[in-house]
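Could you have a look at this structure, given as structure tokens, before my questions?
Note that one protein chain of the assembly has been removed; the remaining protein chains are unaltered in position.
Chain lettering (A and B) follows the sequence in which the chains are written, and residue indices restart at 1 in each chain.
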Amino acid sequence: MSALRRVLGKLGGLLLTLFLASLLVFFSRFLVPGDPVSFLLRGRKPSPEAVAAVNAQYGLDLPPWQQYLSWIGGVLHGDFGRSLQYRQDVGAVIGERMPVTLGLVVMAGLMIAIVGLAAGAIAALNRGRVLDRSILIGLTALGAIPSFVGAIVLIAVFAVQLGWFPSFGSGDGGIDTLYHLVLPSTALALVFVVLVGKVTRSSMVDQLGREHVEVATSRGLRRGTVIRRHVFRNSIGPILTVSGLLVAGLLVASSIVESAFGLAGVGSLLVQSVSRLDFPVVQAIVLLIVFAFVAVNAVIDILEPVIDPRAAAGGGAR
Amino acid sequence: MTLLSIDELSLDLHDGTRLLHGVSLEIAAGETVGLVGESGSGKSLTARSVLGLLPPRAATAGSIRVDGREVLGASRRDLLALRRTSASMVFQDPRTSINPARTIGDHLTESLRVCGGWSARDATRRAVELMESVRLPRPDEHLRQYPHELSGGMLQRVMIAGALTGSPRLLICDEPTAALDVTTQAGIVSVLLEQRETRGMGVLFITHDLNLAAAMCDRVVVLSGGRVEERGLAREVFGNPQAAYTKRLVAATPTLAGAPGGDSVGPAVVVERIQGGSDATGRAGSVAGPPGDRRAEAAPVPPQALLDIRGLSKTYRRSGREAVTAVDDVSLRVERGGALGVVGESGSGKSTLARILVGLEAADAGEVVVDGRARTSLPASRAARLAHARSVQMVFQDPYLSLDPRLSVGRAIEDALHLHSHATSRDARARVLRLLDQVGLEERHADARPRTLSGGQRQRVAIARALAIEPDLLVLDEATSALDVSVQAQVLDLVASIRRHRGLTVLFISHDLAVVRRVCEDTVVMHRGRIVEGGSTAAILAAPQHPYTRRLIESVPRPGWDPAAAGAPLEPAGRGQGV
Partner (left out) sequence: MTTPTMAVTVLRAPRAARADLTFGLSVGVLGVMVAAAAFAPLIAPYDPDAVDLAAFYSGPSAAHWLGTDALGRDLLSRTIHGARTALLAPLAVVVISTAVGIVLGLIAGWRGGWLDSVLGRLFDVVFAFPSLLLAILAVALFGKGLVAPVIAMSIAYAPFVARLTRSLVVAERSRPYVAAYRVQGFSPPWIATRRVLPNVTPIVGAQSTLNFGYVLAELAALSFLGLGVQAPAADWGAMINEAQAGILGGHFLPALVPAAAVVLAVVAVNVIGEEYSNRIGGGAPA
């Protein structure tokens, strides 16, 4: 079992999952009963040009598997078809809105990493004490606040009542954009901070009870050294795994936050496109989110032996 | 001068439970003191307290002095200094004691580099020296290896090397060999003794194994329930125990010396001058053929054999890994009413043999015949399953996991009864109570859940459940190895009395020669899937033929002063060397 074989195996699994997911995204349309042209042109005048355009884009007279091949072939070349709403290439429409979403997700990601890890670590190192219980109660309470509730509460308090932050839009770039993204990324981060905080705590508590930690302590290492080199080092695995699973949720939740704060990002585009029956855009965004999720988790999977040497040997429950 | 002095140490958990009630002991330089007790006696807790490793928010009273300096209430800085240079500890399970994410080299050099300010090069050189001194075969290679790449015995040597890094004057060993095979244990023990001699360290040696304590220690302290029951020279405490608890413990401990075989009811004594003779074989008159004559492979098959295994083999193949032959051409026979011991270390294939017998695994080749009926293939139909079950039943190793946690004891036994006979509910209930009575449990236990029972009680339930089916053959797979010795003795007595009353045939699988000796007239020794030797237990113990059997027997620790054990490898080689 060489490392290379392992990585190739993981990549094979990644491609298989992506292939199956793309099948699901594409053929979901076939679940809708009735004529595909009238489904794709719901709510629009089925003008002859529009019908011709949809026919050309999807090749609707071809057998289903050929339709899939031409669609996925286009996707692989970056061609997601044309938006019915914007009369532009879907790729261009999404590309325009990508920076806002990336900014939002990166900022939220940083908050999640810093606050979640800190809260979890502090709770774990004080396990059983008042501080630990307070953090746990705080996390449980925060975890019950869905992002849309967080968004409206933040708007009500910090934008409307106190007027510290803007409640709408993404600003004019640079510092102003960061400033505009503070409240949205806070709303987005809330639930995920809780998940990262809880897994950090439980993973570290688990390690703190391990015998090798006691051995390190018995050798006369300082507590800080023990925690850094043994407890935290060995807790990274589960934290990373959970973080990987959170990526997809973060991308989807950004659609809620972007809608609430009127940000022109990919997430709000998804919601609008559903409302405006712009199926090609919906299809493309769903595929992108799935791709991002699968790719991130494959990378984490491939990195696992670096974190846990036993994984390389094929064994290794933590 | 005293190196360690513990004086009236008491310890309370934060919820007020008192775990130690005034424990006192002293160790001088160059001396080994054994701390002996069963689980829950507080021996590990006492040992950890010496290094200031207390349970969170525990309250202590009394005093612990190492080299004259007080440990309880010492400043953090003093504690670090104590752990770095004065005292260190070897833990029980080497597989969990070394950070699995770091290399052996990192483990051994960590404290030197991080605390001592050594350069990486000097620290590595020191690590290699230490690994050589504990006789690790390839120190330079081990530096880069991860713990999962080494065997348990090698890892324990790494642990010892790590404990010696700071040249401590006091070495604490907390059951350092309990997780290891007996032949591996012998190597670890000799390394420990050698290091004690060359370094003149004091050693606090914690163990549940009286034989091991007798072999290792100058003086012992017997602990029970957090109290010292007895203390004194090892020879005196074990040879002539005064406290009632010590007497029971000594009586319950199986040994290789003394009256062998069968009736374990009478008290066996650790220090017993009479080396086992061939006189004690025919307890139930159940074994045909003279001892030593029945080399299992070669024996002709008398018709009355209840269990007859011929040429049994099993190989595990997994893609990407080397095939493992767990059972390799094994043949053996057990007469009706006989008890055959199968002895082997981990990986010997003894458990696979048991699983094939009870129909949990299929053999690749060979056959199993129980009472004249073929029981080789995995039972497929309902009728075949029930027939197989009535031929062979098994008691599993771990009493905590072998009972369904959700069902009451009575229900578990009733289930088996209903499956195998169409008894009415009232009938079944009466039989359940009778079975419980036979295994020494009471009516109230019928409604108890397994988690409310002790390990010994659970194993009794498992035996009752097996007996409910009235099998021809009962397989006990390490059935007592998870139990404390005093409980083990009771369960072994139970097995003996069931054999007497029911004429049950028993296959007793164990890693422990002394336990097998107590139960079985005949024994086969397994090593790497093969039976290397077989015959009467007494004959094998007295005159082992195969080199592996000899090594196995020699590895069993026995008291250093026992004349019968003269020349045993545990009589430390280092004792003669000048200190």
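By definition in this document, a contact is a pair of C-beta atoms (placed from the backbone, for glycine too) under 8 Å apart; a residue touches a chain by one contact, two chains touch by 3 or more.
For clarity, every value in this text was computed on a predicted model and none was experimentally measured.
Asker: Among the chains included here, which ones are touched by the excluded chain in the whole complex?
Answerer: When the full complex is considered, the omitted chain touches A, B.
Asker: I'm checking contacts with the chain that's been left out. Which of A:V7, A:V149 or A:L303 qualifies?
Answerer: Hidden-chain contact among the options goes to A:V149.
Asker: Have a look at A:V105, A:V294 or A:A311 and name the one touching the chain we're not showing.
Answerer: A:V294
Asker: On subunit A, what residues meet the omitted chain?
Answerer: For subunit A, the residues touching the absent chain are 13, 16-17, 20-21, 24-25, 28-29, 31-32, 140-141, 143-149, 152-153, 155-156, 160-161, 167, 245, 248-249, 251-253, 255-256, 259-260, 270-271, 273-275, 277, 279, 282, 286, 289-290, 293-294.
Asker: In the complete complex, which positions of subunit B touch the hidden chain?
Answerer: Where subunit B meets the chain not shown: residues 12, 14-16, 52, 54, 56-60, 76, 79, 355, 358-360, 379, 382, 385-386, 388-390, 392-394, 396-398, 401-406, 415-416, 419-420, 451, 462, 465, 469.
By our rule, only the chains that are shown with their structure count from here on.
Asker: When the centre of a chain is set as the mean of its C-alpha atoms, what distance in Å lies between subunit A and subunit B?
Answerer: One centre to the other, that is 51 Å.
Asker: In the complex formed with subunit B, which residues of subunit A make contact?
Answerer: 1, 128, 210-212, 214-222, 225, 229-230, 233-234, 307-310, 313-316
Asker: Taking the complex as given, what residues does subunit B use to touch subunit A?
Answerer: Where subunit B meets subunit A, its residues are 48, 51, 53, 56-57, 80-85, 88-89, 91-93, 96-102, 110-111, 114-115, 146, 148-149, 159, 162, 165-166, 320.
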